[in-house]
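Left out: one protein chain. Kept in place: all the others.
Here the chain labels run A, B and C in written order, and each chain numbers its own residues starting at 1.
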Amino acid sequence: MKNYDLVIHEKNAADASQKVDVLGCLDSHTVVDFEKSMQNVLAGMPSHLILNLSQLTYISSAGISALMGLTHRLRKDNGELILLKPSEKVFRVFRTLGFTAIFKIVESDDALQDALASRLG
Amino acid sequence: MKNYDLVIHEKNAADASQKVDVLGCLDSHTVVDFEKSMQNVLAGMPSHLILNLSQLTYISSAGISALMGLTHRLRKDNGELILLKPSEKVFRVFRTLGFTAIFKIVESDDALQDALASRLG
Amino acid sequence: MMSADETTGGGGADGGFEDETGFNEEVVDLDLSCRPHSRILSTIRTIVTGLADQHGFPDDIIGQIEMAVDEACANVIRHAYTGVNLPNHQLYRIHLRIVLCNQAMTIHVIDNGIGLHNKPKGASNVEEYLQRGAKGGLGLHIMDRFMDEVSYQYPEDGGTHVIMKKYLPTAATS
Partner (left out) sequence: MMSADETTGGGGADGGFEDETGFNEEVVDLDLSCRPHSRILSTIRTIVTGLADQHGFPDDIIGQIEMAVDEACANVIRHAYTGVNLPNHQLYRIHLRIVLCNQAMTIHVIDNGIGLHNKPKGASNVEEYLQRGAKGGLGLHIMDRFMDEVSYQYPEDGGTHVIMKKYLPTAATS
């Protein structure tokens, strides 16, 4: 009954960005582990945090609030939270609630490279 | 919330067989309508009754008992109940419970033609 | 054949839900109850999405119902029983009642907790939510936004009773 998991990748040596795959659901239950893990990731001071949401099947307000918190913390240090390839279902929630105007969302790996280049270049 | 339906075809003029498609689930609830409809069909005295089970998604003991009843009634008049192309799920139930040895099951339209020809020929 | 139902009357003693369904042949209703632990949320979502799908809702609306119910249940888990001292540990529960009828799906989420009487109004939009520092109000907003009707009742013996309704697309346009 594993319906939540994280894959935390190595920090990118070149640009100090870090990628994390979020799998399964991010709800009021799993967000506790998620926030703890993200605290550890942020302790490593990545320039940008890239959350790969392509395999995120569900997000609740608790998950969205966690993403808002990460966005604020990273922006304070001139970094950015980048949400990579959210599934259609999750994107629809962001859009309906107006979060597409707030989060930095990129829809492909190419777009991610562009976004990173423009921020770091 | 339609999860049960019947399509009752015209009686075949040549061999007096009759085909009925059973759609959805045949459980303790829907079997009541099923038995009533089959009574009407049998009143038309078909030589053989062909139940197309390719779109039957579920069958319970009540459904199996109804099929047993039909089998007996048809055999009494030298007819036969033929179960056509049961879905894998339904076939598995028949097999596990030993009903493959009792029911006349045919797995394709070609096999149906053969079966009818051999019985009527 | 079905002697049982004929003599069956009202809804549950179970928390005193009122029977709104009568004996309508077309109505299915079901009571659920569990302990208010967050690990139950995915189980509840599986049930609610399964029933909404069986009832004929399209995928995008299933997602909305899923989220609204999840928010209501998460609120019971996170807020309803905070600092509450009930005489009996079996009273710490989430109750759900799911009613499926021809035109709609109605979900009741009921607790025996502190009550939401003086609730901070749900954020009416995301700007408002952000002005509050992105804290609180998003859950109630989602319930409002994603369901066709949301109402709150406060049972005399305490707690909160949220009723959320979503109409089937075809029924809504008729």
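Here, a contact is a pair of C-beta atoms (placed from the backbone, for glycine too) under 8 Å apart; a residue touches a chain by one contact, two chains touch by 3 or more.
Quick caveat: nothing in here was measured; it's all calculated off a predicted structure.
Checked against the full complex, the candidates B:His29, B:Lys104 or B:Arg119 give a single residue touching the omitted chain, namely B:His29.
Interface with the hidden chain, as seen from chain B, comprises residues 3, 25, 27-29, 32, 58, 60-62, 64-65, 68-69, 72, 89, 92-93, 96-99, 102. Along chain C, the points of touch with the absent chain fall at residues 1-5, 7-10, 12-14, 25, 28-35, 37, 39-40, 42-43, 46-47, 49-51, 53-54, 89-90, 100.
Here, only the chains that are shown with their structure count from here on.
If you average the CA atoms of chain A and of chain B, the two centres end up 54 Å from each other. Multi-chain contact residues, meaning those touching two or more other chains, do not occur anywhere in chain A. Multi-chain contact residues of chain C, defined as those touching 2 or more other chains: none present.
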